[in-house]
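Apart from one protein chain that is not included, each protein chain of the complex appears where it belongs.
Presenting subunit A:
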Amino acid sequence: MSALIEFKGFNKFFGEHQVLKDIDLQVRSGEVVVILGPSGCGKSTLLRCLNGLEVAHGGSLTLAGKELLSKATDWRQVRQQVGMVFQSYHLFGHMSVMENLLLGPLKVQKRERFEAQAQAEALLARVGLLDKRDAYPRQLSGGQQQRIAIVRSLCMNPQVMLFDEVTAALDPEMVKEVLQVIQGLARDGMTLLIVTHEMAFARAVADRIVFMEAGRILEQSAPESFFTNPQTARAQQFLEKFSFVESLPKTPHKELS
């Protein structure tokens, strides 16, 4: 089967500064790809290029066979297929949870309210937050807001979900509730691109690890081989920084305990 997402010779500049260099990356439908790498290596930029929040400067990027780097690309259409969840949730503060969830389905996709609302309620129930449907974001904890933000993207029925360090702003006790939601999506066979600093989670959830440094992809491998036997010296150094890597179990846990 051909790739759902394909970067080929992909380049991105901020002014003179090249932040993505000759990126080649294929993601198959249903695959879970975790992107690792030191701060500033271009992980966020890579994700943001995929839903048009950043403009690319060369190479090719296709989604389901369609070239996205053409002038004719309708990014509003693409964004409905590519959901994005941010580090700081960014729910709309002036809207209740349900209004947050329905804005896209009703205004962008012009769906029927009863149908969109039924879906939103089912998804809220799935992340355990149905009782918060009328709350405002400020009344919710970070972990709750992040789960709502994930549901907001899911309500658009995307083909792909992008997660950019979605637990980095959370208190430790809330990290798990968010990661469990993402793991559930992975188990359902959704295509996911995940940037995270949670190494145990990366190892457990990934089908493939992509290691980046200074705008390049240095290594792509299965999680077990990446974590036990990284091919590049840079990846080795990177992993050594996460000292708890040693304490990881030798076999992947498919469940977060």
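Methods note: a residue touches a chain if its C-beta (ideal position, glycine included) is under 8 Å from a C-beta of that chain, and two chains touch if they have at least 3 such contacts; residues count from 1.
One rule holds for everything that comes next: contacts and distances are computed from a predicted model.
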Leaving aside the chains on screen, match the unshown one to its UniProt name from "Succinate dehydrogenase cytochrome b subunit", "GGDEF domain-containing protein", "Amino acid ABC transporter membrane protein 1 (PAAT family)" or "Methylenetetrahydrofolate reductase". "Amino acid ABC transporter membrane protein 1 (PAAT family)"
Filtering A:H17, A:R76 or A:K241 for touch with the omitted chain leaves A:R76
Contacting the left-out chain: of A:H17, A:K71 or A:H94, that is A:H94
Given the contact definition stated above, which residue among A:H17, A:K71, A:R138 or A:K241 touches the chain not shown here? A:R138
Could I get the residues of subunit A that touch the absent chain, sorted low to high? 51-53, 76-77, 79-80, 83-84, 86, 88, 90-94, 103-104, 107-109, 135-139, 152-153, 156
